[in-house]
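I have a structure here, written as C-alpha cells, and I will follow up with some questions on it.
The complex appears here without one of its protein chains, the remainder shown in place.
Entry: subunit A
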Amino acid sequence: MDGFTALYIFALAAFTGYEVISRVPVILHTPLMSGSNFVHGVVLIGAMVALGHADPESPLQLLIGFFAVFLGAANAAGGYIVTERMLGMFKAGGRKQGGEQ
C-alpha cells in the first residue's frame, strides 16, 4: 500500500474513533471497552493470512502462526460473547419499575 494512502487512513480512522467514542455515556463505558476489544479481534484475519503464507516446511513458523490464529480467534469470540452478555443486561426502568418480583 502507498505510504501516504495509509497515512490518510490512519488519520481519518483516529478521528473517527475519537468522535464516535466521545458520545458514549459513562454507564456504557465497560461495554464500550469490551466492544472495542472485540473489534480489534479482527486481528484474526491478519493472523490467518500470516499463517496461510507461512512455510509449511518450517515448524517454527507454523507454531507461531497457529498460536497467533488461536489468540486472535479467542480475542474475537471472547470479546463478542462478553460484550453481548453485558449489553443484554442493560434495561430501562420506565413504567415497569418496582413491579417486577
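Here is the rule we use: a contact is a pair of C-beta atoms (placed from the backbone, for glycine too) under 8 Å apart; a residue touches a chain by one contact, two chains touch by 3 or more; residues count from 1.
As a convention for this text, contacts and distances are computed from a predicted model.
Think of the chain that is not pictured: of "Amino acid ABC transporter", "Pyridoxal 5'-phosphate synthase subunit PdxT", "NAD(P) transhydrogenase subunit beta" or "Xanthine dehydrogenase family protein molybdopterin-binding subunit", UniProt labels it "NAD(P) transhydrogenase subunit beta". Contact between subunit A and the unshown chain involves residues 1, 3, 6, 9-10, 13-18, 20-56, 58, 60-62, 64-94, 97-98, 100.
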